[in-house]
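Of the protein chains in this complex, all but one are displayed in their positions.
The first chain written gets the first letter, and so on, giving A and B; residue counts start at 1 in each chain.
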Amino acid sequence: MSHTPLHAEFNSIAALRQALATRRVSAHDITRSALDAIHAHTDLNAFLHIDAELSLEQAHQADQKLTNGSDLPLLGIPIAHKDLLVTQGWRTTAGSKMLGDYVSPFDATVVRHLRNAGAICLGKLNCDAFGMGSGNENSAFGPVRNPWDHSAIPGGSSGGSAAAVAAGLLQGATGTDTGGSVRQPAAMCGVSGIKPTYGTVSRYGVIASGSSLDQVGPIARHALDLLELLDPISTFDPADATSLEVCNDAANQAGRVRNDYNTVRSAQKVNGSTPLKGLRIGIPDEYFSTSISPDVAATIETALQEFETLGAQRVRISLPRTALVVPVYYVISPAESSSNLSRFDGVRYGYRTQEYGDLDDMISRSRTEAFGDEVIRRIMVGTYVLSHGYYDAYYLQAQRLRRLITNDFRQALNNQCDVIMGPVAPAVARAIGDKGAPTDDWNADIFTAGVSLAGLPAMSIPCGFASDRNLPVGLQIIGHYFSEGQLLAIADCYQNATDWHQRKPESL
Amino acid sequence: MSSAGAMAVRSCVDAKRRVTHFTYPHEQELMTITQQDVDRIARLAYLKLTPDQTARTQSEFSEIVTLIQQLQSVSTEGVTPMEHPLSGHQNVVLRLRDDVARPAATPEERDALMANAPATADGLFLVPTVIE
Partner (left out) sequence: MMKWEIVIGLETHAQLSTASKIFSDSSTHYGAQPNTQANQVDMALPGALPVLNKGAVDRAIRFGLAVGAEIAPRSVFARKNYFYPDLPKNYQISQFDLPVVKGGTVSFFVDEQEKTVNLTRAHLEEDAGKSLHENFTGPHGESSTGIDLNRAGTPLLEIVTEPEMRSAAEAVAYARTLHGLVVWLGICDGKMQEGSFRCDANVSVRPKGQEKLGTRTEIKNVNSFRFLERAILFEARRQIELIEDGGTVIQETRLYDSDLDETRSMRTKGDAHDYRYFPDPDLPPLMISDDWIERIRKEMPELPADRRERFGKQLGLSAYDAAQLTMHRSTADYFEAVAKQLPSGQAKLGANWVLGELAAALNREDLDISDSPVTAVQLATLIGRIIDGTVSNKMAREVFTAMWEGEHDRNADAIIEARGLKQISDAGAVEALVDQVLTAHPAIVEEYRSGKDKAFNSLVGQVMRAAKGKANPQQVTDLLRQKLDG
């Protein structure tokens, strides 16, 4: 396309919201523009289900509200949902043949909050089946292509979400993060993503992968937009027993993240040209002694120097059990998934095989035919580590080590630094189809999965490009529990001084 | 895994404090996953693997087990398992709801909840008959 589509003319949700409020543009036109862009980029395979009529109906209602001067925070803003969040109206497939035709009779709580805030849903986004994968190659509906290089993976499992944002198809998208599935695709697609503190965003209506790890997180182009998308969904949900009512001393409700962000941002502004003065950034020794590609390491280093220019101070820290993160994660997550996925048996919904003998045969065949390799692999591992004779050695041991890993993080954040920074992934996006052993992908989760085990919040923001293919690199910023506002303020500060987040793929 | 990382891990091991439930890798033969193991797991998980899948799973499993066996190199005596990730940071307890029932669904509401079912009759889910 030679000209910028209407919906992409706005650099932020705030700017678009302003234009809508002043009626300079209509929600209908914005939505129409976004739908057209989506159609123009089907080669990315980011979307699994579009329903123009549904979206335009939402836009119509938004326009009526805008005319009446409604001040809903996201009124008229086009977003889309990862296909692990159930939606009425649009199909929810979880990226799997198991739910190819499934239409949920209820909305996920997050979907409801964003709709109530006025956002327009453009459809459902492609993802690795049941959230299992780091390259969106495990989708039953084809891989998603990285907008920066169509032969490269976008990352996963929220590959569709990150690709759609990077391609400018919409303002923001929801993803889910279990071991890095928001942060890693955001990094690989050169956009921003945040995984909030476990328990701050509702899991009700999110198809469960690893129940003690899953969190919904928004993906957008920069921290300011993430703030607009995170604040309305960061709120206590009585329908989710793991949802928290309080975050330290504050109530878990809309406004908390925004308040914290404002407080930190105001304090930063007082420091003038060194807004991050006083900020201690912990750099874990173990992160840089693992095998990460040199140009990624160099790009991260440049970013860290930028933070120092902004006034922050680097502190060397140690997270001694980093080497155990991947084994611990790949015991706990598959164990929980194996149980969570038992409900998919073709009885009450989902894929049912055509030819079968008895009931057991029907269920086994249906599951095996519809799940896909990676899902089957993880169910097998999960079943194994929970099975008689192995539970103590694997699952119980992993939950104990989880406490030790968490203590490493808490120790650093309590005593030595305010945030921890490092790479999101050891390398830039590899080529689609260029897979090694399954455990190769698993090992690449080493920087992100530990954060999930500890339940801490973390962001990924673009900080440069690397490799001869010139692909995006993401910087991970990990904060203490409930510090989403602070993380976003720090990221916004960096994004005011740099322009990585404004870069767009050439093809667009 | 890098040697630096592994060194950090080994420094945590105190050979005298052992968890009694299992033996350390150097004290037992390296785990080999047999076809029977794969079959048993598949049966428990209600999966019907083809012979190809079984063979592939068997070899993948050996690699995966090598990965996760690293867990056993660290003693965790006296450490309580962590089920909710925030349980170390704040008091996480189960929240309860009041014992109030919603009214029964109308047949239409019921049908909406069952709309994705492959086979139904008279408001019931149908499955091939189980003989007991």
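In this section, contacts are C-beta pairs under 8 Å (C-beta built on N, C-alpha and C of every residue); 3 or more make two chains touch, one makes a residue touch a chain.
It should be emphasised that the depicted structure is a prediction, and the values quoted were computed from it without experimental measurement.
Peer 1: From the listed residues A:Gln313, A:Ser342 or A:Asn407, report the one that touches the chain absent from this view.
Peer 2: Among A:Gln313, A:Ser342 or A:Asn407, only A:Ser342 touches the chain that is not shown.
Peer 1: Just to verify: which one of A:Ile207, A:Val257, A:Leu276 or A:Leu475 makes contact with the chain not shown?
Peer 2: In the complete complex, the chain left out is touched by residue A:Ile207.
Peer 1: Which parts of chain B are in contact with the chain that was left out?
Peer 2: Touching the missing chain: residues 40, 43-44, 46, 81, 83-84, 87, 92-107, 109-110, 113-114, 118-119, 121-132.
Peer 1: Could you please point out the chain A residues that touch the chain left off the display?
Peer 2: 85-86, 92, 94, 99, 102, 104-106, 108, 203-208, 210-212, 238-242, 335-336, 339, 342-343, 345, 347-349, 354, 359-360, 363, 383, 386-388, 391, 395
Please note the rule applied: only the chains that are shown with their structure count from here on.
Peer 1: Mind pulling up the chain A residues that touch chain B in the complex?
Peer 2: 101-103, 105, 197-199, 212-213, 238, 241-242, 244-246, 248, 285-286, 289-291, 318, 320-324, 326-328, 330-331, 338, 342, 345-350, 352, 356, 358-365, 367-368, 371, 376-377, 379-381, 383-385, 387, 392-394, 396-404, 406-407, 410, 437-439, 442-443, 452-455, 481
Peer 1: So in the complex, the part of chain B that touches chain A is made up of which residues?
Peer 2: Residues of chain B touching chain A: 1-2, 4-6, 8-9, 11-12, 19, 21-22, 37-38, 40-42, 44-49, 53, 57, 60-61, 63-64, 67-72, 74, 76, 79-86, 88-90, 92, 94-95, 97, 112-119, 125, 127-130.
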